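So that we are looking at the same thing, I have put the structure below in structure tokens.
Of the protein chains in this complex, one is absent; all others appear in place.
Let's turn to chain A:
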Amino acid sequence: MSLDSLLFQAVNGLASASGLFLVAAGLSIIFGVTRIVNMAHGSFYMLGLYLAVTLAPALSPWIGGAAGFWGGILVATLAVALLGALVEMVLLRRLYRAPELYQLLATFALLLVISDAVLFLWGPEDILGPRAPGLSGAVDLLGRRLPQYDLFLALAGPAVLLGLHLLLRRTRFGRLIRAATQDREMVAALGINEALLFTAVFALGAGVAGLGGALQMAREPANLAIDLSVLGDAFVVVVVGGMGSISGAYLAAVLVAEVKALCTALGVVDIAGYAFNMSRLTLVAEFLVMALVLILRPHGLFGRPQPPATTRARAEPAPAPLGRRGAVLVLVAVALFAAVPLIGQFFAYAPVLALDMVIAALFAASLHFIMGPGGMASFGHAAYFGLGAYGAAFAATRLGAPTPLAFAMGIGTAAMGATLFGWFCVRLEGVYFAMLTLAFAQIVWSIVYQWEEVTGGSNGMFGVWPQAPFDEPAGLYLAALAVTLAGLFLIRRVVFAPFGFALRAGRDSSLRAEASGIPVARVRWLAFALAGTLCGAAGALFAFAKGSISPEAISVGRSIDGLVMVLLGGVQSLMGPVLGAGGFTLLQDMVMRETDYWRALLGAVILAVVLLFPSGIAGGLRRAGNAR
């Protein structure tokens, strides 16, 4: 590797950093004022890109190539800003007083809907944008040819940073943003229309993200996966830079992009006689940067300490022990599920569906354990599902391990991952926790996606069939049922043990729990590791049930599925996620399979649940029961 290739990659890195910065800055500004983490922010970026690649060629015949290109970027930016304003007025305004989890889910639902809207409007193929007129050449730099557009983008980031800085410092709108970031109520008490301010801020944040996407049109094709990948990166950047700090976001974007670029520049290096391609490390590098920053500065480079979590406004009811009637119901349900293989002879599909439900129940219950009693809403629970699945699949196919051993190795993989990631995550609260878990899941996904030799890359692994006696549908199903019941039993025991009380005490007031001698961080860490381990068991079962495994098992979509299951059922009791998992699996199986637009459908379901049943279906039923 030579100095000039390093420099070349450095400029390349700055160009990527600009795009990343724009998304992260928009996210940060919106969060500062409205306290909403907008999961749909990646969608704004994606829409900016799609609109630009469509508008630029459409405008060019009318107003000329250059004007068309830049005009397309401008119009795309404004259109996305307008959409942001609309979203704020129609959706978010109803959510400002809702719990954080609901805000996150609702904006994620929006992401799903936008994603399918883009699929509907533009189709599934990648779309290449035009080159930038006047900037399509290359500059000779130290004997290498550097694309002019990359240079331009590298400058665009700092330019926008400067523009935002001036906006915040020099204009009344900017002062309002800074003031409202500190104290919204006081801003209103000075006669400023808060609703209007929020709409404007949302439009600004969306527009900046849209601009980020639109500017990429000469650099990368518009594609449907970009919303989530950008969102994951933006979360890393925001967490590293410190929430609410624009300069921090830029610094973090540069740091992350440059470390990636450095790995690419290093290329294949010799490590102890083994040729190793460093460019494979780009995603791990992102993780390492984030981990390092969070260890040294838990609030990010420029972030301020979050105010200590106050006592919750609404105390969660303590989990109630099963009554006699409840115990009977549970026994009947278990007996019914155990009897499913008997009807398998008549309804061949029943055991397959029942197996899906059983696995989903363990997945959702493990998530519920950290969400309900733990008060930590993970947006990356699929990471441990995937680690369990891949661990088991790898052991079974590549190592030839017998099925029980492969299953155990899957669980072990998930346990290690959850222990490692959990250590970082449990230090954060609320939305920061959610973002970090999501970022970790995205990193696991990317590693699995890229590490072809071990994971099979995008194709995944095949032929993960269990050995006898689990090769029979009934054998595998009963084993899965036993594992899930054991997992549920374990969770229940833990929740009612002193450990469970300590966990809930930490959730209700970490300060008070800490003062009464509970090591809150350690309790949370253990809970996180346990939840990840159980989730890994569900993942390992999943791999054997399907006979194959692909990166889809780790996707954000699966993490969100888990949240929706818990939410559908209600967070308060262990029955909630189990019911929710059953209901969701049925819904997915019967309805979503029938349409290409299942994401939009899922998004609609989430929005309906969030807006109509704020305490979940189980909670709704119980309330209805109480009312009678």
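Definition applied: a contact is a pair of C-beta atoms (placed from the backbone, for glycine too) under 8 Å apart; a residue touches a chain by one contact, two chains touch by 3 or more; residues count from 1.
By our rule, contacts and distances are computed from a predicted model.
Remark: of the listed names "Alpha-ketoacid dehydrogenase subunit beta", "ABC transporter ATP-binding protein", "protein-glutamate O-methyltransferase" or "(2Fe-2S) ferredoxin domain-containing protein", the one matching the undisplayed chain in UniProt is "ABC transporter ATP-binding protein". Within the set A:Ala66, A:Leu162 or A:Ala189, the residue that contacts the chain not displayed is A:Ala189.
Note on the undisplayed chain: of the listed residues A:Ala132, A:Leu176, A:Met290 or A:Val556, the one touching it is A:Leu176. Contacts to the hidden chain, counted on chain A, fall at residues 172, 175-176, 178-179, 181-183, 185-195, 313-314.
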